[in-house]
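Note that this complex is displayed minus one protein chain, with the remaining chains in position.
Order as written gives the chain letters A, B and C; numbering starts at 1 within each chain.
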Amino acid sequence: MSLCVNLAGVELKNPVMTASGTFGSGAEYSEFVDLGRLGAVVTKGVANVPWEGNPTPRIAETASGMLNAIGLQNPGVEVFCKRDLPMLAQQDTRVIVNVCGRTTEDYLEVVERLADEAVDLLEINISCPNVKAGGIAFGQDPKGVERITARIKEKARQPIIMKLSPNVTDITEIAKAAEAGGADVLSLINTLTGMQIDVEKQCFALANRTGGLSGPAIKPIAVRMVYQTAQAVRIPIIGMGGISSWEDAVEFLLAGATAVSVGTANFYDPGATIKILEGIATYQERHGFASIAEMVGKVTCR
Amino acid sequence: MSLCVNLAGVELKNPVMTASGTFGSGAEYSEFVDLGRLGAVVTKGVANVPWEGNPTPRIAETASGMLNAIGLQNPGVEVFCKRDLPMLAQQDTRVIVNVCGRTTEDYLEVVERLADEAVDLLEINISCPNVKAGGIAFGQDPKGVERITARIKEKARQPIIMKLSPNVTDITEIAKAAEAGGADVLSLINTLTGMQIDVEKQCFALANRTGGLSGPAIKPIAVRMVYQTAQAVRIPIIGMGGISSWEDAVEFLLAGATAVSVGTANFYDPGATIKILEGIATYQERHGFASIAEMVGKVTCR
Amino acid sequence: MSRQKTQGKILEQTEISPRIYSMWIRVQDIAREAKAGQFVSLFTGDGSKLLPRPISICEIDREAGKIRLVYRVTGKRTGTAILSEKQAGQYVEIMGPLGNGFPPGRGRRPLLLGGGIGIPPMLQLAKDLKEAAEFEEKTGKEAVTVVAGYRDRLFLTEELSACSRLYLATEDGSVGSKGTILDAVREKGLEGDVIYACGPTPMLQAVQTYARERGILCYLSLEERMACGIGACLACVCGSREVDEHSRVKNKRVCKEGPVFEASEVEWL
Partner (left out) sequence: MSRQKTQGKILEQTEISPRIYSMWIRVQDIAREAKAGQFVSLFTGDGSKLLPRPISICEIDREAGKIRLVYRVTGKRTGTAILSEKQAGQYVEIMGPLGNGFPPGRGRRPLLLGGGIGIPPMLQLAKDLKEAAEFEEKTGKEAVTVVAGYRDRLFLTEELSACSRLYLATEDGSVGSKGTILDAVREKGLEGDVIYACGPTPMLQAVQTYARERGILCYLSLEERMACGIGACLACVCGSREVDEHSRVKNKRVCKEGPVFEASEVEWL
């Protein structure tokens, strides 16, 4: 019985990863989680230069979820390589760097800078709803998605994961465009654009007005999109959106994801990833699946 | 201090309505709610002929929400006019009939049949995710939306409300298309397409596989879409999606909705509409708004 | 316009068998109106689990203004798990009584068949039927036959045997007949001329066939996922033989026209 999964030739010891932006660089959660037990650590988005992010308030709680508009604050790829990567390289886990940018050139600069670093995969965030330029603007139009994917694929030394936005009419169209552009793997979903208003102050709850909705609230949308995408493309999918328990993670695997990322759940249970991992293992055994691959996409009708 | 609102020349005594499909024809909830206190009752979708709907299970609970795939079961417009309308006509409230169809002709048939009935407004559902033909297929493409809106507007004796789907990349584009087609009012949002999987049975939780996500979980998305749409069109908006409390309702008004519909909340609190109505009135007084119109779109930055 | 969801005070909460809980709730209005076979909607109080949990009324104490519910905790982190953590003295949101109860079936010899978590509603029914039989001057509890089918662990047997001739069936045969309630009926040669049944769908299907073959009047209490519980949302339909008056298609609402249907009305999909 094996928990290994394979993403574009990179073997992960198990399918449980962290969702970008919810796990810092890994260092903060290492007090709570043995990083070496995770399939992979996915870092916060990294840009070519330091980004300030948005003013506060940057988050708001919503029913079974939250809105965030961090705005991709990050110290830039240079600091990241010198400070954060060495710590990650010491861990017995795969390292996936999430890459963000305002222009295609920004992305390329980061991707090239990471070429010779100890990074296993690159996750390209073309779906952040919280920045003015770049981010989601790239991720909502199939032609644009194909173009930027191809440009990045050309330069990337590591396999690339394109991270897709759920704020689209037809996720399969976007997914197929990324595949056509040469994506090795797809990550979905990023957050759904949302808004909260403070009715007593009559103002937006977030300084940025809108933010990205994450957490259990969005899980049904995420599962649907993973399922639809799995029917439409041949490359592997990393599923995420509201995963809090092993049952949630298995739901994504059955829907067609090869691996899963745990995001918002880390905030209310720093040990969530490990509990999920253990739950998947027990489930796998109970149902007699020899490998995770056997579970992937196994949902059927009644 | 007045609670009245005006939708395309039709005066409602207050901005609180029921969301289609969650309140039956009104009769069922009349044991719990004095229908005469509501701004309007919006009926379950009505088609030209009886519809069977989908097989069960038709619903599933999700975190702070639910999925439904009722599939627009309805007894057809003929039975509706003879059995349900007379009861509604006796209530001191506005009657809004939600209209569904598989083809444009289906919609037109219903609209024409209702021309001389005691119906104040028609709400045209071009956004149901749970039927194979019609429904959402009409609601995701701007050209299609404009075309069907224009066809219906031509025939409709009552003002028409176009009910929009949130499963789109850009809600303002769809909203503008409906406005261009002659819509008098917009309703948003309908449900978001979602899926749930039973991990022990390894099957879809709903017989229909996918269903529409409603309830508090989707409120941030709905508020955002109402806000964006209010910036983009000049016709009034009926806001809905997860409204459970008066605070939620006020959030939609501040975001730019002229009236609000209460849907899923009826299921867990049959008296929700009245509590919301009373809460809005208190809020209005506390903040010294002379009319609801003064509150509409009043959200500001910090 | 007078009905509302209300707060019921929990008077007693006991685990009467592994993961099976019995809860007595003080809720005057419901106790006053309730009939055997009706159900209530319980709400979890947790903001993430909003839908009602439909639970059959197991016993009614009209004088004391209280009702008893017996329910199964279906898993960890479920709504019923949350309900089971509430303690005597706390309140639970409740709405009801909902649906239609079991029709009396006067003058007939009743045979009550309950399977698993379908057993609880049989208790109030048995009590009512026994009382009716006594009123008609028949021999009290001998007039009512109950067959209760369990997987392995028993519950409510004392209460049931106090008001009926009780037969048991268990899957492994550890107590009573081995097999299903129908196995017990056959083994013991039990008879009746009106059947009331509640339990899992395969059991109800078997009972439907059994009754049809013998031409016995039969009532089935059905289960379906519910959202409103009052007939408005059309979530909970079951197939009906005839085009239904309300739906104009062959769909009856379990919460409104049911949960109890005459077996011949029901068409399984």
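Assorted remarks:
The criterion applied here is as follows: a residue touches a chain if its C-beta (ideal position, glycine included) is under 8 Å from a C-beta of that chain, and two chains touch if they have at least 3 such contacts.
Worth saying up front: this structure is predicted, and the values here are computed from it rather than measured.
Note on the chain not shown: across the whole complex it touches A, B, C. Interface note: of A:L12, A:A63, A:L213 or A:A259, the residue touching the hidden chain in the full complex is A:A63. Note on the undisplayed chain: of the listed residues A:N6, A:S30 or A:Q202, the one touching it is A:S30. Listed here are the chain A residues that touch the chain not shown: 21-24, 28-34, 44, 50-53, 55-61, 63-66, 68, 70, 73, 75-76, 79, 215-216, 264, 266-271. Where chain C meets the missing chain, the touching residues are 46-49.
Listed by residue number, the positions of chain B touching the unshown chain are 63-64, 216, 245.
The rule we apply is simple: only the chains that are shown with their structure count from here on.
Arrangement of the chains shown, judged by which pairs touch: all-to-all, with no pair of chains left without contact. Among the chains in view, B has its Cα centre nearest the centre of the complete protein Cα set. With centres defined by CA atoms alone, the chain at the far end from chain C is A.
Centre-to-centre, using mean CA coordinates, chain B is 36 Å away from chain C.
Centroids built from CA atoms put chain C at 47 Å from chain A.
With centres set at the average Cα position, the gap from chain A to chain B is 34 Å. Residue positions of chain B touching 2 or more other chains: 63-65, 215-216. Annotation for chain C: residues 47-48 touch two or more other chains.
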